[in-house]
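The complex is shown incomplete by one protein chain, all other protein chains being positioned as in the whole.
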Amino acid sequence: MLAIVLEATAKIGFMFALIMGLVPVLIWAERKGSAFIQDRTGPNRAGVLGIRLAGLIHPIADVIKLLAKEDVVPAMRHKFLYALAPMLVMIVAMSTYAVIPFGDYIMIGGEKIELIVADLEVGMLFVLAIASLGTYGVALGGWASNSKYTFLGSLRATASMISYEITMGLAIMGLFLIFGTFRLTDIVAGQGDLIWGWLPKWGIIVQPLGFLLFIASVYAETNRTPFDMSERDSEIVAGYHTEYSSLKFALFFMAEYAHMVVAAALIAVLFFGGYQIPWLPRPVLEANAGAMLTGGLIAGGIVLGIIAWAFFRRARREKGWYNDAREREPGFLGSVCVVLALVNLGALGLQPWAISELGASLYATFAQIGAFVIKVAFFSWLFIWVRWTVPSFRYDQVMRLGWQIMLPAGLVNLLVTALWVFAVHQP
Amino acid sequence: MSYKGLPDVVTTRRRNLLESAYFTEIARGLAVTGRHLIRNLFNTDKMPTVQYPDQKRDYGPRFRGRHRLTQREDGSPRCVACMMCSTVCPADCIEIIAGEHPDPTIEKYSKEFNIDLLRCVYCGLCEEACPCDAIRMDTGIYEIAAETREAFVVNKDFLLNNDKDGTL
Partner (left out) sequence: MAKLTIDGKEIEVPDGTRLFDACREARGGRDLPHFCYHPDLSIAGVCRLCQVEIEGMPKLTIACNTIVRDGMVVHTTSKRVNQAVTQVLEMHLINHPVDCPICDQAGECGLQDQYMDYGLYESEVEKTDKVLKKKAKVIGPHVILDQERCVLCARCTRFCEEVTGTGELGIYNRGDRAEIDVAPGVELDNNYSLNTVDICPVGALTSRDFRFQKRVWLLKSTSSVCNGCATGCNVRVDHEGGRIYRLKPRRNDEVNGPWMCDKGRMTYKDVHREDRLDRVLVRREGELQPISWAEGRQELLGAVKPGGVGYVLADPGRSLEELVLIQRLATELVGEEPMAGGVSDDGHDEGDDLLLSADRRPNRKALAWLDFAEKPAEALAGELSGASGVLLVFGGDPLAHQALADAASRMRVVYLGTHRTATAEAADVVVPLSMWAEKDALWVNKQGRIQRGQRAVLPPGDAREDWRVLVDLLQSIGHDPEVAGLPALRRLVAARLELEDENLLNRLPEGGYAPPRLADAPTGGR
């Protein structure tokens, strides 16, 4: 019993850390990325003792600011619902992670532990169910604030979420048909196969149209550009969370990014093979663990060395620019890189080429988790990238796209897949 | 007006099927923004951003900065409180109280002369209107900050001694 509790706690802890770790990074990436895309420098001021980490300190400063801020609330709000809404949004965003597999399994003390918090039979249905609960947070938040802007914002958000939920469900229906299961672990496992011996059987390969429909509808679900009509500054201020401030606002704000992470994880799991590394199935990983580890350490050491060199060069160039603590930053970061590179190379002394079987298994697990995290990070970044690339749709365009194009397309996709599956599995 | 590299007249045409499908166009857009991103990532120093407090832009001599009141040769303020500036001021931010000067050849002078720098829009109409060249905006000072709203209302003494490093 204790073991189960411990196991669950550890897995929840990992997921929580992943989200909570990614959120500030995403906020940073959003700011810095948008800045670079628009030929600006972005945030680069907040720092600790001159260490600014290219603006990574800003989210920390933000959190401190939001924590310390006065909680300004509208006088005529619905008190209970107003307080409930941000929590609901955050809870919904977090609980979806329960059914997302972030790795295959890990062997600890001879026990095989599945790397998923709750491996539900109906995993994907759970995701859809929970996601539709998210509408409540938004709708309640907008309504309970008793303001026209928030009301309109939540109205729009609700409309787009509800419309696109249907398409989202339809888009992945094809996948279920092909893999024959709702269980996300099975879907991921199924994507480890190769078609014709060379093409990974990823969701995007077998369901390209489904992928396009799905990615469009998760963008609408998360209310991100180009479907961000619920918080269009020039029309309805900040949309449904206009009247929120301080920590409650922070919850809405973080929930948006948490939603992004979950959406990215779903894309990765459903269409990009989750934790699977293409052409490197687990047995191959385990067999070649020693060589890969050694090569990785050496490569890592070299890359860190190059980065360190770049930092030192920068330190030399920036000398005398600021005349304050900021000048120490490149030198400091360079030294850190040197230390890390040395650690990397020093680890070679542990003879990684002669790794044990347990070690090889662990290596394979972490490599797969790493692959998953990289995929999630990439799709999270894609959200940001798209936001700073495309203009938004108008409300009516969103609705027309959802109901008149995506919904029929989803149906067609489902029909074609069904026929194909029927033909292949002809008894 | 035409911008370098851009046509004067932009003609629209019907989108073809691929373009209407949107996804390829998004991909093209992503390529454009991605190009900017990568270019700037490896060229942080060449970005046009002015790192403001560390770097400062040079403004031309005609730049309209914070106002100052000029003085006659003998050091007395030139302003005769004719109210031309406060009349012309579109922000209505100049407040002058006129007084009787002990010297009957000067006759009128400004007992009080306050400018609310928060309301000022730095249009320069006041210096344009002044018949006595008594108010000028040639200090070049544009960093105007204070901790209270009241501190932004600067008085005659301040404006008379408004040299380059005068802070509020």
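Per-chain numbering from 1; labels A and B assigned in written order.
Note that in this section a residue touches a chain if its C-beta (ideal position, glycine included) is under 8 Å from a C-beta of that chain, and two chains touch if they have at least 3 such contacts.
Bear in mind the structure is a predicted one, so any value in this text is a computation, not a measurement.
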item	value
Interface partners of the hidden chain - shown chains only, full complex considered	B
Contacting the left-out chain in the complete assembly, out of B:Ala98, B:Cys123 or B:Leu160	B:Ala98
Among B:Pro7, B:Gly75 or B:Pro131, the residue in touch with the chain that has been omitted	B:Pro131
Touching the absent chain when the full complex is considered, from B:Arg15, B:Arg28, B:Lys56 or B:Lys108	B:Lys108
Contacts of subunit B with the absent chain, listed as residue ranges	80-84, 87, 98-100, 104-105, 107-108, 131-132
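Convention: only the chains that are shown with their structure count from here on.
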item	value
Centroid spacing, where centroids are CA-atom means, of subunit A and subunit B in whole angstrom	44
For the subunit B and subunit A complex, residues of the former touching the latter	23, 26, 29-30, 32-34, 36-37, 40-41, 44, 47-49, 51, 54
Touch list for subunit A against partner subunit B, complex	33, 36-41, 212, 321-322, 385-386, 388-390
